[in-house]
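Let's turn to chain A:
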Amino acid sequence: MLTVEDLTVAFGPTTAVRGVTLHAAPGTVTGILGANGAGKSTTLLGIHGRVPRSSGRIVLDGQDVTGHDTRALVRAGLALCPENRRLFPGLTIEDNLLVGAHGQGRKVRRQRLRGIYDRFGWVHARRAEPAGRLSGGQQQTVAIARALMSDPRLVLLDEPSSGLSPVAVDEVGEALRDIARAGTAVLLVEQNVRLVRQLCSTAWVIAHGEITAHGTVAELFAAGAVSDAYLGKATVPPDSGS
Partner candidate 1 sequence: MRSRTAAALLAAGSIALSTTACGPGSGPGGDDTKVKVGAILSMSGVYSTLGPAEKNAMTMGVEELNRTGFTVAGRKHTLEIGYADDKSDPATTGVVALRDMTQSQKLPVIAYGLGSATYVPQLRRKPVPMINILDSSYPSVLAQDPHLYLTRGGSDTYVPGCLSYTKQKLGTKSIAVITAKGEPYGEGLTQLVQKSAQAEGVKVVATSDYPLGSTDYGNAINTAVAAKPDAVYLSSVTGVILPVLKQLRQSGWTGPVLHSSGVNPDQARAILGNQFNTLMKDNYDCAGTLPTTSAHPATAAFAKAYQERWHEYPQDLTMWAYDYPFIVAAAMTEAGSTTDPVKIDRALGAISIPKGTVSGWLPNPGDLLFTDHGARTTSEVTTWCPATQTIASAMTFDHRDGAIVDQVFAKDACG
Partner candidate 2 sequence: MPASSTARHAAALGPVAAVSVLAHVLLIGFQGEAGQLTLLAVSWTIALTGLNFVQGIAGYPSLAQASFFGGGAYLSAILLDHGLPAALAAALAVGGTMLAGLVVGLVFSRTRGQYFAIGTMFFTAVTTLVFTNAADWTGGPDGRPVGLGFPLDTTLLLLAGSLGLGLAAFHLLAGTRFGARLRAVREDEDLAQHLGVPTARVKLVAIVVSAGFGAWAGVLFAQYNGVVAPSQFTFVQSFLMFVAIGIGGAGRLFAPLVGSVLVLGLTQLVNFGPGVSQIVLGAVFIAVTLVAPHGVLGVLGALWDRIRTKAVTA
Partner candidate 3 sequence: MSQVLVNGLFLGCLFAVVAVGLTLVYGVMEVPNFAHAGVIVLAAYATWAAGDAGAPFALAALAGIACGAVVSVLTEVLAYRWVVDKPAASPAVALGLLLILQNTALRGYGGAGRSLDTPYDTVLFRIGPVTLPGVKVALVLLAVLSLAALHLLLSRTSLGRAMRAVAQDREAAAMLGVPIRRQYTLAFLIAGLLGGVAAIAYAPTFQVSPYMADDVLLSAFVVVVLGGLGSVRGAVTGALVLGVAESLGSAYVSSAYQSAFGFLLLVLVLVRWPSGLRSTDARRVA
């Protein structure tokens, strides 16, 4: 269970995210929805300590991890799968995965690697190839697998479907559903409405750096909160959904 309270991220004079409060439950995929530049990615990066926070409390499974740097957050079980996948193109697939378990003992690394290979058979077959040679969908799968190598309790995912073919998007969606079913919490930033509808049980809507709505995906779509957010009209009050 991840709880974020009153997260504010400011770059110099401009505040990108203001007072964001949200939570994500284990075994589910929780969405963050909003227009381009609304502050979705910044929220993820803020949770993960990659951008300076001016306020906010982050609690993971009852443990306050607010002051932790990225490395400690990863150890505490918070993994980030960044936008554009960001694989290491010159490293082999297996090396990419192993970097995801950096700092773990040899035995643990091997064991997690086996877990990944059991789940994604083709990854095992191509493990010695440079990651740069994979197709976009395959890269996204490896990027997710790499995040899983830290054995996280929560995975933060930033736009996993961008630039992928519809078939590849379905594959990625399948993988994410599996992960959630295994008990891991997933917090997903996504523009692809179809994918959000397929995967997410609940979602938070962000506009202009603030949470404007929360509820089940079905409710949000019915209330028009999503389309308003995507069109940049944040008319729904923040507490209307919950």
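Keep in mind how these were chosen: all candidates are chains of the complex that A comes from, given by their letters.
Keep this in mind: a residue touches a chain if its C-beta (ideal position, glycine included) is under 8 Å from a C-beta of that chain, and two chains touch if they have at least 3 such contacts; residues count from 1.
Computed from a predicted model, the values in this text were never measured in an experiment.
Chain A shares a touch in this complex with candidate 3, selected from 1, 2 or 3.
Those residues of chain A lying in contact with candidate 3 across their complex are 48, 50, 70-71, 73-75, 79-80, 82, 86-91, 95-96, 98-100, 102-103, 106, 109, 146-147, 150.
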